[in-house]
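Note that one protein chain of the assembly has been removed; the remaining protein chains are unaltered in position.
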Amino acid sequence: MSDASKSSSAARRPVVQWGGSDRRQQEEQMRASVLHGVGDIRMEDRADPVAGVGQVLVRVESVGVCGSDVHYYEQGRIGSHIVERPMVLGHEAAGVVASTGSGVTRVRVGDRVSIEPGVPDFTCAECLAGRYNLCPAMSFYATPPIDGALAELVLTHESFAHPVPDSMDLDSAALLEPVSVAVWACRKASVSPGDHVLVTGAGPIGLIVTQVARAFGASEVTVTDVNPDRLSVAARLGATRVIDSRSTDGTPFPVEPTVLVECSGHPSAVTSGLRALARAGRAVLVGMGGDEAALPVSRIQERELTVTGTFRYANTWPTAIALVASGQVDLAPLVTGHFGLADAEAALTASRSVAGALKSIIRPQV
Amino acid sequence: MSDASKSSSAARRPVVQWGGSDRRQQEEQMRASVLHGVGDIRMEDRADPVAGVGQVLVRVESVGVCGSDVHYYEQGRIGSHIVERPMVLGHEAAGVVASTGSGVTRVRVGDRVSIEPGVPDFTCAECLAGRYNLCPAMSFYATPPIDGALAELVLTHESFAHPVPDSMDLDSAALLEPVSVAVWACRKASVSPGDHVLVTGAGPIGLIVTQVARAFGASEVTVTDVNPDRLSVAARLGATRVIDSRSTDGTPFPVEPTVLVECSGHPSAVTSGLRALARAGRAVLVGMGGDEAALPVSRIQERELTVTGTFRYANTWPTAIALVASGQVDLAPLVTGHFGLADAEAALTASRSVAGALKSIIRPQV
Amino acid sequence: MSDASKSSSAARRPVVQWGGSDRRQQEEQMRASVLHGVGDIRMEDRADPVAGVGQVLVRVESVGVCGSDVHYYEQGRIGSHIVERPMVLGHEAAGVVASTGSGVTRVRVGDRVSIEPGVPDFTCAECLAGRYNLCPAMSFYATPPIDGALAELVLTHESFAHPVPDSMDLDSAALLEPVSVAVWACRKASVSPGDHVLVTGAGPIGLIVTQVARAFGASEVTVTDVNPDRLSVAARLGATRVIDSRSTDGTPFPVEPTVLVECSGHPSAVTSGLRALARAGRAVLVGMGGDEAALPVSRIQERELTVTGTFRYANTWPTAIALVASGQVDLAPLVTGHFGLADAEAALTASRSVAGALKSIIRPQV
Partner (left out) sequence: MSDASKSSSAARRPVVQWGGSDRRQQEEQMRASVLHGVGDIRMEDRADPVAGVGQVLVRVESVGVCGSDVHYYEQGRIGSHIVERPMVLGHEAAGVVASTGSGVTRVRVGDRVSIEPGVPDFTCAECLAGRYNLCPAMSFYATPPIDGALAELVLTHESFAHPVPDSMDLDSAALLEPVSVAVWACRKASVSPGDHVLVTGAGPIGLIVTQVARAFGASEVTVTDVNPDRLSVAARLGATRVIDSRSTDGTPFPVEPTVLVECSGHPSAVTSGLRALARAGRAVLVGMGGDEAALPVSRIQERELTVTGTFRYANTWPTAIALVASGQVDLAPLVTGHFGLADAEAALTASRSVAGALKSIIRPQV
């Protein structure tokens, strides 16, 4: 991957004309890509945000497009989360610290950072228990009514702007967000050597889970999908077996999986995955499906399976950074397109319109 | 509870007198209650079992009737377990050790014991991992084709004949089996002080779970059922709140439960119970329902609920003994009828025919 | 226990009358008990603290005297924590909310609260992981240089002022701090039914651990101490066996403990306690002793014992409140003396000068 993001940032914005006649009162403006309704994305100028106490302002260099961004763009909602006012999309973001608010000690101007997109209230019972992802007062990028990162500048809390090594390009830094999803799933499933992990769904999340599961030591990773191209990518990224789920539904696995990480959101994948699990197997539901699904309850009982779901992640960034920095997880093969901020719409539709598209990256400074 | 079982045992069996002159070669015979078909229970004579290596022969004094016994009696099957040959029912049993096979060192003739009804193969991967309840080669009383305990004598492995204190009556010793179910559920749910446990279903299992959850330190135990009488019993046995689920369905709880122990097997109880749980709540499905049920998958994800089921139990007897011996769990209120072996059919139908019936006890020596 | 604290609070402070005519500009003054040096406690007037953002000001009604307070009073230091400037002692405190700072939503003026005495920075890696007790930037009452609660008013964060039920007296509310120590220890040890807990040391912490261990379901609790009076109290509070450690050192227990909660700080208790544990036993070191101690490493290995220590507590208050409110833990027997703020010195020396003294309570409004 070329890393234009590193070099493009220095000259990105014109020097502010402080000496002019009537510019003193003029607030600085940044560009942002704003969703106004279903299928209606507009480029707008907005006032530059200013870092408050404990906050940092980040010049955004790279934003990955997630399925949820596409969903909001196409449907205007995800479940009970409804876009009722114009909203900026994007929550997989990285950039460079442009300024820091008072009290900030953990990052400095110029630091290259990956942004963890949800900031909790820090002081509720969930936060104090270490489950800040379940904080009822969470502010999460691009979840209504909170604006996301498809803008030249974004604010976050200093503890959620994670410095990355110089060796890591900022596209990879942006994609630490889906890596975190995968780390969280593998932690929930306690993946370790000796495990056989079944990953259902070979989209971007499934492909990253495949790699992360291997990094957690999984002895076998089986990936299922209906798309042979994606299965090929899975095989290249470390899957020890790939299965076209259209042709083999119902066929038992040679070795029973001990872990299911469901990444497709399809009810049939959940059910057949659970039925495939070994005794005392663990299932983590990552893919978003409908509100309810018919699960094989008697199987859960007879085999004492454990089923849980993930809601974002907590305390994953240091691990995600280590996995990518060490090369255990390689994100380059997932990036199938780069777009400027003005081309956000093309980026959002690429997953449907472009064959083989996996992950689009938008560069807000371009 | 009077404890006729203790005194009745000495003289329990008539000298065998089949009529002939020299009966020395005659094998001894015991009585057993045998299920021959749906609704067809017959008293039969069978050869006395003989303890093999590591086995003990127990003179059965008390057997609790479980819902699964009733199910086999009424339907001839439970799921894929089908009664295809005559089978002895009963798996909640206690008695006195009558003889021991070679190599037995852990129990002695005359020991009063509670019988753990499932003996695994001890050496498979599940057993070696401490999950002997999931042993694929398990022999479990009254699960086809294995005979149960509705007989004068039964065999078990010495490690599964658990001596009980002199202070414990043998009816309670028999009911350590459902206590074990409850202990296992509370362990799976990691119940401890601070927890609010929701118990759905106030049958025998739910009523024991209520007590066991309190013994694990649960700060609140809410019990739901459609039967006001059973709810009254629940309140007497330690429930801090009881709810008639017909009248309050959908009403949120004042304090969200942190734990669900589902004891009814009704799909609606599973679903509404899961929806009631606090963030990071833990659900354990104990009640047997259908093969599949529609579960609120998105709720499991958004709140990161953990759902598992129980299949019998492992390593629970010492704890169950301690709970009952100390009085933390009181089983007497559950026993609503005693029957002799010849009245097994009456015992099996009592749960339907007798108002307020909870748990019938059969005494095979009577 | 009489609860003078409830009625005394309304009229607690005289109108400030410094003598002059117009006192409007006069900052209000509160009384505080200040440690100036070893054995040097002085009553002083200090400016009333003012609640900042997220803070609450609490009118202190009850403060328990802890061994660490005595230690600072007698030695001027605890390990590397050295009192280098005048400092207010006291960290077991309860009172009534007098005012709230901006943004406070969780408590209201007039709420009766138990104060959790250590406020972390909320945003470091330890805090975000749910281990806020290990926060390197913790501000903890009466740990140099942070002032404690032996004053008429103290500040805390709203999330650390825990409302208590009306039924709970404020002496008990103050003592939720040592209850939290015990809850934390029992959580670390995963105490549950079936466990035999060995508590070494029957001081206030040991006596509370005894009760909390029972509340967690421990089937047996054995308490050891060299003081027969304290052992008597232990027996009354739920210990199933008490042992005078002077007379029985080296004698094995009839049943091996599965858990050790060491509350004495004596190296010999640590060592003999560890040697007594059953295989796979768990030890939690609560009592503060020297920097190093000779531990039986080969025993830790051969029996795969797990040894850990506690440093304060995290997320324990709701559970502590529930345990005391329900009566599972009774704190009244521990309170052996009440003192006014001016008598702080007598309270600090009572543990040495008064036979049978366990816990002194200081009432800053008296």
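Note that the chains are named A, B and C in the order they appear, and that numbering of residues resets to 1 at the start of each chain.
What we mean here is this: contacts are C-beta pairs under 8 Å (C-beta built on N, C-alpha and C of every residue); 3 or more make two chains touch, one makes a residue touch a chain.
Predicted, not measured: the structure shown is a model, and the values here were computed from it.
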| item | value |
| --- | --- |
| Shown chains touched by the chain that is not drawn here | A, B, C |
| Residue touching the undisplayed chain, where the options are A:68, A:139, A:271 or A:328 | A:328 |
| Full-complex contact with the absent chain, from B:130, B:165 or B:356 | B:130 |
| Contact residue for the chain not shown (choose from C:47, C:280, C:332 or C:354) | C:280 |
| Interface with the undisplayed chain - residues on subunit B | 54, 122-125, 127-132, 157-159, 314-315, 318 |
| Subunit A residues that touch the omitted chain in the full complex | 183, 187, 192-194, 212, 215-217, 219, 318-319, 322-323, 326, 328 |
| Positions on subunit C contacted by the hidden chain, ascending | 79, 126, 129, 131, 133-134, 188, 270-271, 279-280, 285, 288-311 |
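Assume only the chains that are shown with their structure count from here on.
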| item | value |
| --- | --- |
| Distance-maximising chain from subunit A - centres being C-alpha averages | B |
| Chain centre separation in whole Å, for subunit B relative to subunit A (CA means) | 47 |
| Length of the line joining the C-alpha centres of subunit B and subunit C, rounded to whole Å | 43 |
| For subunit B, residues contacting two or more additional chains | none |
